[in-house]
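A single protein chain has been omitted from the complex, and every remaining protein chain is retained in its original position.
Naming follows writing order (A and B), and every chain is counted from residue 1.
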Amino acid sequence: MSARVGRVAALALLAAVHLAALGAGFLAPYAPTAQNRTLPYAPPAPLRFVDAEGVFHLRPFVYAVTEQGSVTGAYAEDRRRAYPVRFLVPGAPYRFAGLPGHVHLFGVDEPARIFLLGADGFGRDQLSRLLHGAQISLFAGLMATVLSLGVGWLLGTVSGFYGRGVDAVIMRSAELFLALPWLYLLFAVRAMLPLSIPPARAFLLLVLVIGLVDWARPARLVRGVVLTARERSYVLAARGFGASDLYLIRRHISPQTAGLLLTQAALLVPQYILAEVTLSFLGLGVSEPVPSWGNMLADLQHYHVLASYWWMWAPGLALVPVILAYYALSEALSTR
Amino acid sequence: MHGLLLLAGVSLLSFVLVELAPGDYFAEMRLDPRISEATVHALRARYGLDRPLPERYGRWLASLAKGELGYSFAYGQPVGPLLWPRLRNTLLLTVTATALAWLLAVPLGTWWATRRRGPADAALTGLTAMLLALPDLVLVLGLLLLAVRTGWFPTGGMVSLGHEQMPWGARVKDVAFHLVLPVAALVLGIVPALVRYVRASVADALGAPFVRAARAHGIPERRVLFRHALPAAANPLVSLFGLSLAGLLSMSLLVEVVMSWPGLGPLFLEAILARDFHLVLGPVLASTFLLLGGNLLADLLLAATDPRIRTEER
Partner (left out) sequence: MGAVAGMQARGRGLLVVAVALSASTALAQGAPSSADLLRSEHEVGRAGGRLVFALRSEPKTLNPVTAVDIPSKDVIGRLTADLVHIDRQTQRTAPALAKSWRVSPDGRHYTLELRRGLRFSDGHPFDADDVVFSFQCYLDERNGSPQRDLLIVGGKPVVVRKLDAYRVAFDLEEPYAAAERLFDANAILPRHLLEKAQQEGRLPQAWGLGTPPAEMAGLGPFRLKSYVPGDRLVLERNPHYWKVDRAGRPLPYLDEIMFLLVPSEDAQVIRFKAGETDLISRLSAANFTVLARDQVAGRYRLEDLGPGLEYSFLFFNLNTLDAGKLAAVSRKQSWFSRTEFRQAVSAALDRQGMARLVYQGRGTPLATHVTPGNKLWMNGTLPPPARSLSGARDRLGRAGFSWKDGTLQDGAGEAVEFTIITNASNASRVQMASIIQDDLRELGLRVQVVPLENRALLDRVFHSHDYEAALMALTSEDVDPNSEMNVWISSGPTHLWHLGESRPATPWEDEIDGLMHRQLVTLDARERKRLYDRVQALVAENLPLIPLISPNVLVGAREGLGNFRPAILDPYVLWNADELFWLPSADRR
């Protein structure tokens, strides 16, 4: 596989993931907040082709399920009636690119539900939540990464390139930023925001703060590379010919830091998406009922969920292709 | 000297940050219907929480001078004696895990860099992606679940119930046995990212003009890798290693809580949430020390591995 193919594949994968997130309203069979209180932790419904009488159907169908007894999570299928999967069905309203819509890619007739990835504790469709949750999580992860790497790169380059006093000041503040208990700042920011702003916006604001205070680590790494780069003979030579600082940084120093930054970016995006798992425990994540991968994974951290409902791992699995795509992209870009 | 300044800056800014965050340690007491408002006020006054910020900072500095590191509201005793025994346990865990992670990641990443676009590349890419996709807590709980199902490892703590009665050798073995799961959880958490850094740096170096030149001169591949590429790849790794020392006290926080490891983790987490602020500041300051040490070490190593860097006099 050549670097070119790799680049195309990575871009295609990323595009697919982001398109799925954008088109969540249409792709998802239900509204992400629609509760079904009789179906908590309903398992994924298998798509069937052969019915109870052994007859084959070309159009896949599902059975309705009902809870067994008083124990949550025990379900039985009602095999008396099959509910065929229908395409382009009307359903819960949503907005796509600002336009209202109510047609969904697929669905089944009521009272049956098509939970391809099962349901959570409120009987909400995991697939719908996963698709809608991707919108916030992918965006938040990318935004925080760009912010922290951007600030980190700038300060790290300046620090390594100019050295001396500038280096001392920037690196000392980096140490300060690395050492401070930022959690309290997040608490403070949350306290200053009005309670009634939408959960997603509140969360994005916090992500902004996180990205901004998290520049020290990348800065430190970039600085190390710049320290080496500025002493290379061709840099010294260029300087000798009277090249300006800006030119030196742009033409000779930055390319040296690109590989490092790309590797960092590929690692930071999933890290920031996962950071919300911890944040939501502290009331700093995206709050109910709006889904995000972080708050969905936060459910998985409970022993009873982890041990009983395997389909709750879905957001973790969804994260894998995203990580792979970012990784492949960073690989492809750094081996131009 | 600048270390002292940094410590002063960190402590002062931490005081300001906590001041900004809502609620204080005694807030929760208000929920107990049997405790009157007057009692809560009296307690706040006793710990000086009703005083202005500069005065509280002054008091804390005075306590620092006495070697107490401040006073915990929750424990009603100086912070220092609370930290020391736990610090040792945390370091035992994190130093082991960090060392193991680096020992694992450097050879693995180097090997990976030489195996581009093969089945091994694909396998490692997939495996690291999966590990990166799991929140730490899920990883830890998963390991615990494994321990319960198989009974191979203890499900928490640092020693067995009858530890005190064991002979010396058995005690060491006991602790080592209890270390397995938490260390595994930490290593699995660090290695995926680390191994990717190593791989990227080595791959970068292998593609550099001087390495290609060395190859063109017919120098054996092994020698190219170890004599030319690896030293060149060391730069970002050295910075990373320096930074990783700063995390020695905090990286295991969640793991310690879930695996009931008697380290700083449970103490620190509880203190953060309870706004038991002096107790929070203790580990924060200790981490700052480690950070300074790590950065100094990284700068020295940078200069040593790459003679071109001129480190200025500080």
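In this text, contacts are C-beta pairs under 8 Å (C-beta built on N, C-alpha and C of every residue); 3 or more make two chains touch, one makes a residue touch a chain.
Being a predicted model, the structure only gives us computed values, none of them experimental.
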Which displayed chains the unshown chain touches: A, B
Contact partner of the left-out chain, one of A:His57, A:His102, A:Arg251 or A:His304: A:His304
Contact with the hidden chain (one of B:Leu64, B:Val79 or B:Leu141): B:Leu141
Residue of B:Pro22, B:Pro54, B:Pro107 or B:Pro220 touching the missing chain in the full complex: B:Pro22
Sole residue of B:Gly48, B:Gly207 or B:Pro262 that reaches the chain not shown, by the stated touch rule: B:Pro262
Sites on subunit B contacted by the missing partner chain, in the whole complex: 21-24, 27-40, 42-43, 46, 74-77, 81-82, 85-86, 89, 141, 144-145, 147-148, 151, 154-159, 161-162, 164, 257-260, 262-263, 266-267, 269-270, 273-275
Residues of subunit A in contact with the chain not shown: 33, 35, 37, 40, 70-73, 121-123, 187, 190-191, 195-196, 198-199, 280-284, 287-289, 301-305, 307-308
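Quick note on the criterion: only the chains that are shown with their structure count from here on.
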Touching residues (chain side subunit B, partner subunit A) in the complex: 2, 5-6, 9-10, 13-14, 17-18, 20-22, 117, 125-126, 129-130, 132-135, 137-138, 141-142, 145, 193, 196-197, 200-201, 203-204, 207, 235-236, 238-240, 242-243, 246, 254, 272-273, 280, 284, 287-288, 291-292, 295, 298, 302, 306, 308-310, 312, 314
Interfacial residue positions of subunit A with respect to subunit B in the complex: 1, 163-164, 167-168, 171-172, 175-176, 178-185, 187-188, 191, 217, 220-221, 223-225, 227-228, 231-232, 259-260, 262-263, 266-267, 270-271, 274, 277-278, 282, 297-298, 300-301, 303, 306-307, 316-317, 319-320, 323-324, 327-328, 334-335
